[in-house]
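One protein chain omitted, others in place.
Letters A and B name the chains as they come in the text, with residue numbers starting at 1 for each one.
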Amino acid sequence: MKARHKRLGFLVAGLVGLGVAATLVFNALDSNLSYFFSPSDVVQNKAPTDHVYRLGGMVQAGSLERGKELTVRFVVTDTANTVKVAYTGILPDLFAEGQGVIAQGRMGPEGTFVADEVLAKHDENYMPPEVADALEKAHAGAPTEVSKQ
Amino acid sequence: MSVAEFFDMGGYALYVWGSFGVSALLMIIEPIMLRSHRRSVLQRISRIVRMKAEEKV
Partner (left out) sequence: MNARLINWFKFSSPATFYPLAGKMVPIFTLLAVVLIGVGLYMSFFVAPTDYKQGEGYRIIFVHVPAAWMSMFIYLIMAFWAGLGLVFNTRLSGMMTRALAPTGAIFAFLALWTGAFWGKPMWGTWWVWDARLTSELILLFLYLGYLALQGSIDDTRRADRAGALLVLVGVVNIPIIYYSVQWWNTLHQGATISMDNGSKMGVTMLWTMLIMALGFWAYTIAVALARVRSIILEREADTTWVSELAEVRR
């Protein structure tokens, strides 16, 4: 066996070992690296109740209410479950009904998630306005598609 | 579209020009630094080569 082959062997073994280690670590971490919890997680009590966390999903169409003193109320949905959210503050440009959103805060006593920060999550689609209009007309009446997470 | 409108980028001027500007800056500086580095390396080597040639004479 040449020295070169031996080095190649070590290298392959090392990389395989590294790959296995990385796979194990990521299996162990699983969802802990996730940035937010979905409404379904919240309904199934997978989200923490005692401290601040992030809630992510879509702003349900027609649910946005602008109240007094800059407070907005809306419903976050992942199509299966929904959570009510209240937020006081400035909203990002992309925030709109039917758009992805991530709210940071904690569960209030009466089942409303009180957010102290709201971020807009945009989707992977880019197109000119004319195309968007055409698509909308084609899809009119059909239920709006929710992009997969 | 007017020039002012173009530079305004629909209100996103800071963000669009901040991104393109810094990218352009770095991608111009890098080749300039490479060129000056190459010059200094060449200078150093030719000095050494000349010194060696003089030693031999």
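Note that in this section contacts are C-beta pairs under 8 Å (C-beta built on N, C-alpha and C of every residue); 3 or more make two chains touch, one makes a residue touch a chain.
These numbers were taken from a predicted model, which means no experiment stands behind them.
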Option from A:69, A:93 or A:110 whose C-beta touches the chain left out: A:93
Residue ranges of chain B at the interface with the undisplayed chain: 6, 9-12, 14-16, 18-20, 22-23, 26-27, 30-31, 34-35, 37-38, 41-42, 44-46, 48-49, 52
Chain A, residues in touch with the chain not shown (by the definition above): 4, 7-8, 11, 14-15, 18-19, 22, 26, 31, 33-38, 56, 90-95, 100, 102, 117-133, 147-149
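In this section, only the chains that are shown with their structure count from here on.
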Geometric centre distance via CA averages, chain B-chain A, whole Å: 40
